[in-house]
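Data block below; observations after.
The complex appears here without one of its protein chains, the remainder shown in place.
Which chain is which? They are A, B and C, in the order written, and residues in each are numbered from 1.
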Amino acid sequence: MLNKTGVPTLEDIQTVSPSEERLKKGPVAIIECFQEIPCNPCTEACKQGAIRPMEDINNLPKLDLDKCNGCGVCLSRCPGLAIFIVDASYSDTEAIVRIPYEYYPVPQVGEKVVGLNRAGDELGTFEVSKVQSGGQKNKTYTIWLIVPQSLAMEVRGLRLRSTEIQPKETIVCRCEDITLGEIQALIKEGYSTIDEIKRAARAGMGPCQGRTCRMLIAQELAKFYSIPVGEVLMPTFRPTVKPVKLGTYAGGE
Amino acid sequence: MKEIEILVIGGGPAGLSAATAAANLGASVLVLERDGKPGGQLVKQTHKFFGSKKQYAGDRGYQIGNLLIDECEKNPKVEVWTDSTALGIYEDGVVTAEGQGKHLKIKPKKIIVATGASEKMIAFPNNDLPGIYGAGAVQTLMNVYGIVPGKRVLMIGAGNIGLIVSYQLMQAGVEIAGIIEASPTIGGYLVHASKIRRAGVPILTSHTIIEAYGQESVEGAKICQLDAQWQPIPGSEQDLNVDVICLAVGLSPLTELCFQADCQMKYVPELSGHVPIRNESLETTRPGLYVAGDVSGVEEASSAMVEGRLAGICAAYSLGYGTDEAPKLQREALAELSELRAGPAGQKTVKGIMKLMDKGGAAC
Amino acid sequence: MQKSANVVIIGGGITGCAVAYEMAVRGVKDIVVIEKQYLSSGATGRCGAGVRQQWGTETNAILARDSVKRFEGMNEELEYDRDIEFKQGGYLMVSYTEKEWDQYKKNVAVQHNLGIPTKMITPLEAQAIVPHLNLNGLIGATFCQSDGHANPFHVVDAYYKAARRLGVKFETYTSVTGITLEKGKVTAVQTSKGDIATSTVINACGYAAGTICKMVGFELPLYPQRHQALVTEPVEPCQGPMVISLHHRLYCQQTPHGSFIMGVGDPNEPKDFNINSSWEFLEDVSRQATTVLPLLKNLRVVRQWSGLYDMSPDANPILDEVPGAQGMWVAAGFSGHGFMVGPQTAVLLTQKILGQQCFMPIERFGLARFLGGELDLESAVV
Partner (left out) sequence: MRITEHPILEFQRGEEVTFFFEGQELKGFEGETIAAALHAAGIKVLGHSPNMHRPRGLFCAIGNCSSCLMVVNGEPNIRICVEKLKPGMRVETQQGKGCLK
């Protein structure tokens, strides 16, 4: 019961679900608005004439599935965040679900986030393919999620993976205070071996000579290039194994 | 310039065994030990060792260490330089070291590198906070100096080191909040694990640390569960109130000297990292340079001792010592190694060594 | 990799990267830089990082003087997102023998003629600049405040990024295996990743320049010589200038990061490609450094390395077209100071190749000087 749980029922959803055929055709709005309240911004937002003007402002919105091109303007205007865009034509196996988002931080393109259903249950981890800003005034972001076809009519929310490592506070090279974030940024920039990263950032050039950070950097490179750690080129190892005073060398034996 | 027949770098179980074995055949040996006392990691081990009688099974690690030191010290052919760290192996065959504020130069005929391993590090937020230690550091503090690192510990890693150090911490009166392990199974010997479980300490497999927190030192840690793809499971986070986080996430062979000496190296995950390619006599691709113990692939102290003995015998034999008995001793040592590695626990090492011998063309 | 290019530059050190930038910024399209390993992995990344104008020959002094101006504005000119770490703490060249002092006087005269503001100073004045300098036996010193040092990795990185923005392509981990000549003209460069057709090749690969020249049958008068260096742990700033003592064969500087970089020249170093480190060097340089700068005795060495100087007979650069290989230019023979003259060497060579007015006569760096007559030998090499 929607009014008891806040979660629309299967029957509710069926009233607004387009046919398989329509879904396959391309992006389309899914207006999950099931209660008659005085509200009509969606009708004003639709430039395609797909959401028909209401006779009574309390009417539920009516969508002309043939006219709707899934532009998404209504999504960002709906005060109830009740409109989603589903594009089942994305690929044979995957669909795009566009979801309104008003939390902070905003997910980044390429980030993996946890997809949630209408009840907030987790459905898996999905990649963000696009993030649209709602602009200065509107502020509602639209997050594009790549989900399996079978979940196109299920995924309706998302949560950031709070368990993701925060590269900023994570120290890779203790001697020079170099963080995981800096190492990742350098790798992204194109520095492709440990030696190159050493020279760009001094990681591994401190008094410990890379003993703590060398393999951490190797792991990051391996991850980025999708190669086994063993294939990451090791840096040149040079004497000496530990720091020794100039005075000691000067003294001879 | 100190001239010597065999130089052993590292006075741990492998190095001491190598020195004694080589000296017993008649070679003169010098052992370089960076610490004030030889024995390596054995001096920190308070538990009884596994293995067979030949590897002193049933004795505690530090007792075995003392035995090995005694054997070395009573052998007139062995000289041990403590507080002396090897610095480099140069192309002219000279090995340099620092000891007592002096630059020492040694010209050996053969070198046995037995430098052991160093602890691995993992990346997580605030991994540099005071109160986060390598497991070896905790052992040193506790078992060498008799000082505990804190009140309540999160142990990361359920391999043998993680399990043993947790047990040692409990023996020193420190509470263990839990042992977490990213893999789905416990890596160490299960008798160690059971010993800890029945003391009431949870071992959480498929768990990882999300972050450490605290102002100036550790005040707590957030951990979470991992799914089958090693991805964090949202909602599984737990907050642990601890003042110590101990990292026992594995060891890497300490191979800097081998790299420097231009030994051909290979990355073998089963041996825990980059190791020098070597033949059955433990000689690397740099002629006259042998390896033994963790530096040639991380294993247990028992096999390190046998490898040390084997390297010592082979190095001495190559100098013309023990023409009669060396081949037999060599065979015995090899048989002991096979025996130690024959069980399921040794399969990883066997696989690793096969990978290592496979490519690289080192002659056996 | 692309099949053809207007210009192929061999060598991703300071010279190669700077030439790539200078050409691109003058509108040359379709330039490729070939580097055997990674950028600055050769002599540039192994050098002592000094930038000085106190030279004995006019040629070196002009290149260095004008390069200093470039280093001063390099972050801005190349719109670099990091910092080339150019520190103008000066060069203090100390003299402990009369003969050396006489040579210094001559050198300073050359420098003054070119407007380089080197000062001749007394031991006490030198001590005021470097308080921990050993005055024992010190006769005098020369000091030029605008000398200094920069981070070679970042300088190369800055040129690389600027050149890349202008469309230059860089092929790292690629080696040159041959040069194709047709009727005495260069037509292609053969590499480990395939051939690139081109009519212009710039051979800027330091000590390996001789090897590349041999590919077209020319024997470059160049020999490699190992020079070793070390770096210490960082400490708070305590030494402003680079200190050079030719008598002690020593140079020693503190980088902005705090670590000291130093080296000594070894007069007995053989002419070969050996690039291994030696323990004798550690003792030699430590003795010299703690003699000249006793304070450093408690400073710890963290790493030693070596690199190869590409020595020319007069320790002056060779910038010329290779005889018998039209379209192939060589920029080598920098004799240990290619880094500090890199910016202007690149300009000079670019101007010559593009047929523009050269800012100084490039003929003075020509191969013809080795054919006879007296060479103007550079005396101030460590």
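In the analysis below, a residue touches a chain if its C-beta (ideal position, glycine included) is under 8 Å from a C-beta of that chain, and two chains touch if they have at least 3 such contacts.
All values derive from a computational prediction rather than experimental measurement.
The chain we do not see here touches A, B, C in the full complex. Contact with the chain that does not appear here is found for just one residue of A:148, A:207 or A:251, A:207.
Note that of C:139, C:295 or C:375, the residue touching the chain absent from this view is C:295. When the omitted chain is restored, the residue from B:33, B:119 or B:181 that touches it is B:119. Screening B:65, B:134 or B:346 against the full complex identifies B:134 as the residue touching the chain left out. Even with one chain removed from view, subunit B keeps its contact list with that chain: residues 34-36, 46, 60, 62, 118-119, 128-134, 136-137, 140-149, 171-173, 216-217. Touching residues on subunit A toward the chain that is not drawn are 171, 174-177, 206-208, 211-212, 242-243. Where subunit C meets the missing chain, the touching residues are 233-236, 238, 258, 295-296, 298-300.
The rule we apply is simple: only the chains that are shown with their structure count from here on.
Taken as a graph of touching chains, this assembly is complete, with every chain in contact with every other.
Subunit A and subunit B have Cα centroids separated by 42 Å. Shown for subunit C are the residues in touch with two or more other chains, namely 277, 279, 282-283. Annotation for subunit A: residues touching 2 or more other chains are 209, 238-240, 244-245, 247-249, 252. Interface of subunit A with subunit B (complex): residues 114, 122, 125, 159, 161-166, 168-172, 174, 180, 209, 211-213, 215-216, 228-231, 234, 237-242, 244-245, 247-249, 251-253. Residue ranges of subunit B in contact with subunit C, taken from their complex: 88, 90-92, 94, 96, 103, 105.
The part of subunit B that touches subunit A in the complex is made up of residues 1, 85-88, 90, 96, 98, 101-105, 118, 120-128, 210-211, 224, 231-232, 234-235, 237, 252, 256-257, 259-260, 265-269, 273-274.
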